[in-house]
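With one protein chain removed, the remaining protein chains of the complex are shown where they sit.
We just call them A, B and C in the order they show up, numbering each chain from 1.
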Amino acid sequence: MRNVYLDHQSATPLLPEAFEAMRPFFTEYFGNASSLHQHGLRVRDALKTARQHQAALIHAESEEEIFFTSDGTESANLAIKGVAYANERKGKHLVVSATEHPSVMNSVEFLEKQGWTCTRVPVDSQGFLSLDALRGALTPQTVLVAVHHVNHDIGTIQPVADVGRICTEAGIPLYVDCEASAGWLPVDVRAMGASLVSYSPHRFYGPKGVGVLYRHRRARLVSILHGGVQEGGRRAGTENIPAIVGAGVAAEVAARELDGRASHVAGLQQRLWQGLLQRIPYIKLNGPVPGPGRAPNNINISTEFIEGEGQLLLCDLNGIAVASGSSCVSKSLKISHVLAAIGLDHALAQGNLILTLGKDNTETDVDYVIETFAKIVGKLRGMSPMWDEFERGVIDSVIAPRGIGRSFSEHAAAVSGKPAHGS
Amino acid sequence: MRNVYLDHQSATPLLPEAFEAMRPFFTEYFGNASSLHQHGLRVRDALKTARQHQAALIHAESEEEIFFTSDGTESANLAIKGVAYANERKGKHLVVSATEHPSVMNSVEFLEKQGWTCTRVPVDSQGFLSLDALRGALTPQTVLVAVHHVNHDIGTIQPVADVGRICTEAGIPLYVDCEASAGWLPVDVRAMGASLVSYSPHRFYGPKGVGVLYRHRRARLVSILHGGVQEGGRRAGTENIPAIVGAGVAAEVAARELDGRASHVAGLQQRLWQGLLQRIPYIKLNGPVPGPGRAPNNINISTEFIEGEGQLLLCDLNGIAVASGSSCVSKSLKISHVLAAIGLDHALAQGNLILTLGKDNTETDVDYVIETFAKIVGKLRGMSPMWDEFERGVIDSVIAPRGIGRSFSEHAAAVSGKPAHGS
Amino acid sequence: MSDTYTLYNSTVMDHFMNPRNMGDLKDADGVGEVGAAACGDIMKISLKIKGGRIEDARFKTFGCGSAIASSSMATELIKGRTIEEAMNFSNQEVVEALGGLPPVKIHCSVLAEEALKAALEDYVKRNPESAAPVAKPEPVSA
Partner (left out) sequence: MSDTYTLYNSTVMDHFMNPRNMGDLKDADGVGEVGAAACGDIMKISLKIKGGRIEDARFKTFGCGSAIASSSMATELIKGRTIEEAMNFSNQEVVEALGGLPPVKIHCSVLAEEALKAALEDYVKRNPESAAPVAKPEPVSA
């Protein structure tokens, strides 16, 4: 059986050269960077080099603008809460896009419980945020705007430079979550006009256990994990030196290979989507069409009349690793809030699958996925009462309506006695 | 030149077997534990085993009581803030000992800014907290008591079981920071009567990048890093699987070798302190005498008439890695708050050195340290105006007063024009 | 599947991958289709009933792996049972026969129970005479 990993959004394998760079820092150069002796001083040097690699990747002015955290989630929490707390006296209003990652959304919700208010700027059906709505949301009390660069679910590339201009004009710091773009698309913190940028090198072949937060030297930011004075007093706790070193190498390699990686996955993205579209009826791409509006490594599809977890499991049993935004795969039994925000029909959200490409995927991989997935869809549709009812004209397709029968959602509501959530 | 690492309180080298266990999780089993495919499911198994190892080390009832964070600092922040926020409606008062680690102290200070109040229970001259003062500090609004097991600076072993009984009687959850004890002394969360316990495996030959928080299943705790539903919803963010796996192995080995390690370092501790005491005049041990009241791996000394950073640097140049609580080694130019809390004379705090032993240290190491340190003291005293003034009877010794001359602190205040801080 | 990691235990995986009784019954005597409000799954069970006993059962499911496995197992379990026995069927039986389901997936087994009962109700509606022994106790106990 072929093995095709198409979940690079969730994890990537560590680069061998990053592993080799990390290796001596486990047992040999194991010192604490706060120590004043050889063991500590040696790793300080490594820490500085690692900061320089991150600064270079995102075109920061100085490595002193780079702070290391434990992951993208912590970086997002630090950006949101660290700026909110630092500017508490100035105002307690935040503006975020409706499709931010849960690490942003839930940080904001936490602050709301503590007395902050937040405006969530809506997005259109492809996931693009409305610049007018964003402009309209700003108030004199607004202390932070948060807009991600690329959406983690549907690959939408937000107009962050435009957002940056609006924020600069208004004198409000902008935080850009680049977790789904860094290492895959050029990230230039200055061109973005961003005061804060976060990402996690484990998303581009770096190690787990480290996140990055860029902070422009004039942006006010206080610590949210309190203790020692590591990371310029903005992140207490013993630094995870091996991971920081590996992340530096991953950033260096990513900066060098960025264009090659992007064009490689963009080619596969086209092939994958075109292949699926031709092979499988009643399938829909969520998010923008492949091209300048979409990250080159993401395909997000909804296959009608079947549910996502089953698709995911059968893919896995056929060697294909993918993700899904269906409610059945989430512990809270809720569909991805991104799919809800773009107004996707609940039936289509249920049939959702997320495929994210990587540098080592090949055309043969993609072709195997298309063929295998077509069979999986056939099998699951064969089991699905909805497919049967569609064929018998009882219900209609959302993707390509024939004008016959009631909608899937109406039908689901009728048989469940209650309306399906999300609709 | 001999190399003697005596700073195990700051960092320990990773166990080779822990490294071997981690290795496949970097490039081969690199999946995200949240993924539902092979790559994710495989690491879930590893995560569970790693949790069991931690649960076994501290005698937790179930591995479901173990939560992984990024380090000891984050665990302390989560324990303090997570319990405070969870019980906000019940009361906003905390009780902590005066010699907690900065990760606890500064978390509490942060909460104080948000409207909580906190009582800091004083300690005696050896660092033992006063049980009566603790009992007296409890109010109906108290929602958490925080007392560390072993002090990170002076090795004092707190009477946590007694504290646990007081807390159990009062129905108040107890949080015990075991960062300086786990892996070196037996930790039994149930015998301690602790609702929360934290520690960091990088302190006992595990990897950096992972902290542990034990939470009794009935203790209320909310998340402080918001995002996904990892770690039972109590710690969002992609799990650092390799580090968690390595930490599991370190815990397993520590549990097995605990007694051997403890008695090994206890022997060296005696030899080291007796050697120093015999070889160097005007030297003082801070914290309890080696024995049941003191962690077996810690020696904290004050050498009179000379300052700590110089001692540390000369030790390092002679291959000996140590730490110091002197103000000159801290970025804030403050002496260790622990030394201040035990009422140590400022002059002695300035001459402070912290030596922490490890499993690989030998008697030859210890003898080398004693001889070398005696020479270092000689060199620095030769440079010190205070030693000269002591010899000429201008000032007196704090450690062994002769009743001749004024005190060091009086002298320092006279020449600096202001009283030395801390006194 | 020895070195394959699975989300569900091997019984659940087996029923997901090789579902029993999948399909529709031509000339079914009772058909029930129900949906789970919680997650949007939909399940349909068709029954062939003869002499007060379930002769055959089929399912079709729109839902996750455990929903498919639950309906497969439910149809296996109820074949051969009397209407009365089937009316007392509980999702717990499905969970046990499957060797357990993750807590968040228990509702899938409930859906299977509901689909079965909807099919039985459909049968009773079509065959009111059969209802007597089954439905009678209800008004009494109500």
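Simple rule for what comes next: contacts are C-beta pairs under 8 Å (C-beta built on N, C-alpha and C of every residue); 3 or more make two chains touch, one makes a residue touch a chain.
Note that the structure is predicted; figures quoted are calculated from it, not measured.
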Legend entry - Omitted chain - touching chains that are shown: A, B
Legend entry - Contact partner of the left-out chain, one of B:L185, B:V222, B:C328 or B:I399: B:C328
Inset, instruction - Have a look at B:D7, B:E65 or B:E307 and name the one touching the chain we're not showing. - result: B:E307
Legend entry - Residue among B:K284, B:H346 or B:K359 touching the omitted chain: B:H346
Legend entry - Residues of chain B (touch criterion as defined above) contacting the omitted chain: 305-310, 313, 317, 326-329, 331, 333, 346-347, 350, 382-386, 388, 412-413, 415-421
Legend entry - Sites on chain A contacted by the missing partner chain, in the whole complex: 36, 38, 41-42, 44-45
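Heads up, the rule we're going with is that only the chains that are shown with their structure count from here on.
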Legend entry - Distance between chain centroids, defined by C-alpha means - chain B, chain C (Å): 58
Legend entry - Inter-chain centre distance, chain A versus chain B - centres from mean C-alpha coordinates, in Å: 37
Legend entry - Interchain centroid distance [CA atoms averaged], chain A/chain C, Å: 39
Inset, instruction - Check each residue of chain C and list the ones that touch at least two other chains. - result: 4, 7
Legend entry - Interface hub residues of chain A, defined as touching at least two other chains: 309, 313, 329, 331
